[in-house]
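Every protein chain but one is kept in place in this view of the complex.
== chain A ==
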Amino acid sequence: MKTLRNLATAAAIVLGTTVMAPAQTLNFAYDADPVSLDPHEQLSGGTLQLSHMVFDPLIRWNKELDFDPRLAASWERVDDTTMRFKLREGVTFHSGNPMTAEDVVWTIERLKTSPDFKGIFASWVSATAVDDTTVEIKTDGPSPLVLHTATYVFPMDKDFYEDGGAEITKHGDSFASQNVSGTGPFIVAEREQGVKVVFERNADYWDADSPGNVQTAILTPIKEAPTRVAALLSGDVDFIAPVPPTDLERIENDDNTKLVTMTGTRIITLQLNQERNEALADPKVRLAMAYAINNEGIVQKIMKGFGTVAAQQSPEGYVGHNPNLTPRFDVAKAQALMEEAGYADGFSATMMCPNNRYVNDFKICEAAAAMLAKINVKIDLTTMPKAQYWPKFDERAADILMLGWHADTEDSANFNEFLTMTPNTDTGRGQYNSGNYSNAEVDELTVASLTETDAAKRAEQLQRVEEILYNEAAFIPLHWQDLAWGARTGVMIEDVVNVMNFPYLGDLVIEE
């Protein structure tokens, strides 16, 4: 076995030198660096970006929002509540330990103890190692989301972490937050938090077919957007994200750089609180407000085209996306609806928005407030930094609150679970439903969709939910925030970026 593997490695090296472009160094800049090296400490974009460099998931999303096998070579559904993953053989961790089913089971159990990840894994009741390369997952009921969830399983090196310390610590130092052993294409060579992380290519990487030729990758966090853009334009870095809307054109037009954009999946909404403001409890008033807000205009003028106008939560490509729902903007109709509802003279409402959370967040709110003024809804707008905004959001401190949401599971039901189901502190459903919108049918359909394994039926359920929300104007959908990456010409970033915003840098090719 071992000789075979050595032979394979040797072959890969020989092939590598003839086929692949020469090894390259990638300097890249994000707006922040990962909080921790522990992939289970915080569920955030930064953590997942790091996980895809240092670890490998069982399976991962591809550009068509479909699944590609990674450490799981194949999978099969045994029955409604059981799924079996067959692991790839001959994969080793950075420490040299071989990766087995034991490691995968251990990782899943650890995920179930992480405050951030346990929610995603709630329906996985057990994970067992059937043999060295087979893992069996049991769910508490029929589950259509086993594969979605498996994209979050990045097998960790059990022996390595058990020796050093496997504890997940939110605050304070831990072994796992400073040391890492995964199977991924990169090894963390050096890390100075907030200053830089240096990655070196894993010489024993199992995926010999990966076209990636980045030998060293250096991540520098650059917080200020203009500085980040300047670093790219001056050639100090090869690749940046995110790109602020104001600089899109500049990067696109520069001869040495290119811009890669993609429709995102983060929906930006305004939630209308039916409990705080009685006018907002009237569906006609909510509809009038939806008609009064020109979200197309917001995307064009404020987002500079850097967004996709939305009429629902689910972006295209999600099962729940209902193609019949189109953006509405008609001030006359809005006024008529206000009259019908008995609010011809309008009413007053308070509104709160963050000013550093979403792209142009406070400008969007200012525009929305001005548009609502046209139908005599007088908005008292307060904006604040996100650190102060979230406690206010939890208090439901205003009649209208802004919320952006990206479904961690890349699935439509997630939107409903958190944003539109009736708030219930016991089940945690509707945790971000600040509007207090409640519709029994929406609740039922969403719950049903969580155990529906028939894809067509499930799509029908979730699309029906979107339709109800649309007809009742449960909230005001504005747009999906687009994603953008800027890169030096020759850095083939377009081949490895995706809508989840975790570029597969292991596969990145730099041409010279």
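Worth pointing out:
Assume contacts are C-beta pairs under 8 Å (C-beta built on N, C-alpha and C of every residue); 3 or more make two chains touch, one makes a residue touch a chain; residues count from 1.
By our rule, contacts and distances are computed from a predicted model.
Between the names "Serine/threonine protein kinase", "Peptide/nickel transport system permease protein", "Quinol:cytochrome c oxidoreductase pentaheme cytochrome subunit" or "Protocatechuate 3,4-dioxygenase", the one given in UniProt for the chain missing from this structure view is "Peptide/nickel transport system permease protein". When the missing chain is restored to the complex, the residue among A:64, A:79 or A:173 that touches it is A:173. Within the whole complex, the absent chain has one touching residue among A:23, A:230, A:281 or A:468, and that is A:230. Touch with the chain that is not drawn comes from one residue among A:394, A:441 or A:511, which is A:394. Touch with the chain that is not drawn comes from one residue among A:69, A:98 or A:119, which is A:119. Counting over the whole complex, chain A has residues 35-36, 42-44, 115-116, 119-120, 169-174, 177, 193-195, 220-224, 226-227, 230-231, 233-236, 356, 385-391, 394, 405, 408, 418, 425, 428, 431-432 touching the chain that is not drawn.
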